[in-house]
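A single protein chain has been removed from this complex, and every other one stays in its place.
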Amino acid sequence: MTVLARSSSVALGRLPRPGTVLAGGFVALVVLAAVAPGLLTSDTPTQIDLTNALAPPSWEHPFGTDEAGRDLLTRVIHGTGLSLGIGLGATGVSMALAIVLGAAAALAGGVVDTLITRLLEVTFAFPSLLAALLIVAVFGPSVTTSIVAVGVGSMPGYARMVRGQVLAVKESGYIEAAHALGHRPWRVFRQHLLPNAMRPLVAVVTLGVGQSIVWASSLAFLGLGVPPPSPEWGALLDAGRGYITTSWWLAIMPGLVIVLFAVAVTSLGRTLQQRLEGAAR
Amino acid sequence: MSTAAPAPAARLRRIAGKLLSAVLVLLVAASITFFVQLLLPGDRATVILNIRNGRDQQWPAEEIAAINHQFGFDRPLIVQYLDYLAGLLRGDLGTSYTEFRPVTAVIGAQLLPTVVLTVGALVVAWLIAVTVTLLTVRRGRILGGIGAAFEAFTASLPHYWVGMLLLVAFAVQIPIFPVIGGDTPAGTVLPVLTLAVPLSGFLGQVLREEFHKVLDQPFITTARTRGMSDAAVRLRHALRHAVLPGITLSGWALGALVSGSVIAESIYGRPGIGQVLVTAVNNRDVPTVAGIVLVVAAVYIVANVLVDLAYTLVDPRLRIS
């Protein structure tokens, strides 16, 4: 038994798997498109060509063209920055809230913990998209609303995770060992608790960006996100879904990019998670 | 250690405790939806008049006063709050800003199709997940890898994309199912699949991980040393252990399914609270949105109490503690 376990862990080398390389490559491409779209396409996203409207995917237009003959791939590339920004912003909002609530609950314990845990339990009853929709209903659709709505909507899950993580570290043997050596509480917090509790969150944040983009594009798909003339990914979906029975590529292709990005980011996050766990145990 | 069967009184107390905390959770949820309505920027009466008339302007004081009186905005906040809670007890979720009728009436008939959709999707997702896992887990590197990849991929698919893809494939290109199916049985197939496919991937991942753990347990080896076949070991011993975390997650999954049903209903033009919700958000009809969110929260809370009870049926260990 032990022999088996040992040999298989040795076989698991440190070389990244081909899937990880592929995922990393795609994410790098997306980041490049966000920072410098001009490097990937020379066209402008607003170039109208009515003679070539609603053309299906071809070599010239890999994603096809829209009703005004604009090249869809170019639009997707130019929409990347805003989409990624919304994803990062929403993840930032949810992680910030989650860390404050989760860490406070785990560190304070007692009544504070009970209150926060109860509150989180309540927020769990509001499905992410519905909570986001409630916020959009109150404040009206916009980029900021999307960020806040998606961030708040996905906060409870992260908060619970942060609380569990901090609690696990707080009750770990090495924290007790540090106390038993007579270290000051602040030093134990700074040297052991904080870094060990926050480390797994790196992977969680990676996973979160993918999820945030999916939720934000879902809002847009319903016509409640960034409004259409924008080439933001969700807005492209919203604009394209009206043509779904006739020109399927208009919604399917931007959707495919979101799917690939979500899959790539998820796979990177999971790899990171395994690495971190492997290093910790 | 060796205790007799758990006292029924303890079990009743546990269930009572669960119900009580569910009621509390519901109360806080209701309070949240009430106070969120207050966040509406600007004077609410003005907003309502603007929404109803599709304009953006100042309104004469008497019209504002009439609206304030109609919705009770002229009363103290605490009275409005208590009135709202009292209304909830009578089954009154407030009045729609746009449709001039109670929110319950707006939601009413739309609830059933959504319940059919979500529950159907949950059942189908479990069927897919259990089948894929049972057939591929620990069946060699290739088969196991395919199963795991399938789950990882489907789990990251957004509902709208699955929905549109199924629509294009099985309603437009190969017209087996209607594009707009309403709530007919044939029209229900694609929406159910839209929700079930991503969820099956998610459940499958959990199931697979648990299966891996369980198959390494000594009691599985014990069963094999009794001469049990691999299939029997999987079905009789491993499966029951492996579904436990999935059951807990099913309660959570209901929430995700409701989110997804908003999208599926929108794609397939299927009646349901999702449709009402999108219209209401577009019109900024906050009482209707809040009412729906609260109803969903209530359903979610009740469903989780049920899941909790289902869990104790599968895992008798919990009946003791």
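The chains carry the letters A and B, assigned in the order they are written, with residues numbered from 1 in each.
Note that in this section contacts are C-beta pairs under 8 Å (C-beta built on N, C-alpha and C of every residue); 3 or more make two chains touch, one makes a residue touch a chain.
To be clear about the criterion, contacts and distances are computed from a predicted model.
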Among "Dihydroorotase", "Peptide/nickel transport system ATP-binding protein", "S-adenosyl-L-methionine-dependent methyltransferase" or "Peptidoglycan D,D-transpeptidase MrdA", UniProt-listed name of the chain not shown | "Peptide/nickel transport system ATP-binding protein"
Shown chains contacted by the missing chain are A, B
Among listed residues A:118, A:183 or A:270, the absent chain is touched only by A:183
May I ask which residue of B:241, B:270 or B:284 touches the chain that does not appear here?
-> B:241
Residue in contact with the excluded chain [from A:25, A:56, A:140 or A:195] | A:195
Omitted-chain contact residue, chosen from A:20, A:44, A:142 or A:172 | A:172
Omitted-chain contact residue, chosen from B:115, B:223, B:247 or B:307 = B:223
Residues in subunit B touching the chain absent from view | 1-5, 10, 217-219, 221-229, 232, 237, 240-241, 314-317, 320-321
On subunit A, what residues meet the omitted chain?
-> 1-4, 7, 11, 172-174, 176-184, 191-192, 195-196, 199, 279-281
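In this section, only the chains that are shown with their structure count from here on.
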In whole angstrom, how far does the Cα centroid of subunit A sit from the Cα centroid of subunit B?
-> 21
Subunit B touches which residues of subunit A in the complex?
-> 118-119, 121-122, 124-131, 133-140, 210, 214, 217-218, 221-224, 237, 241, 244-245, 248, 251-252, 255-256, 258-259, 262-263, 266-267, 270
Can you list the residues on subunit B that touch subunit A in the complex?
-> 24-26, 28-29, 32-33, 36-37, 39-41, 152-153, 155-161, 164-165, 167-168, 172, 179, 252, 255-256, 258-260, 262-263, 266-267, 277-278, 280-282, 284-286, 289-290, 292-293, 296-298, 300-301
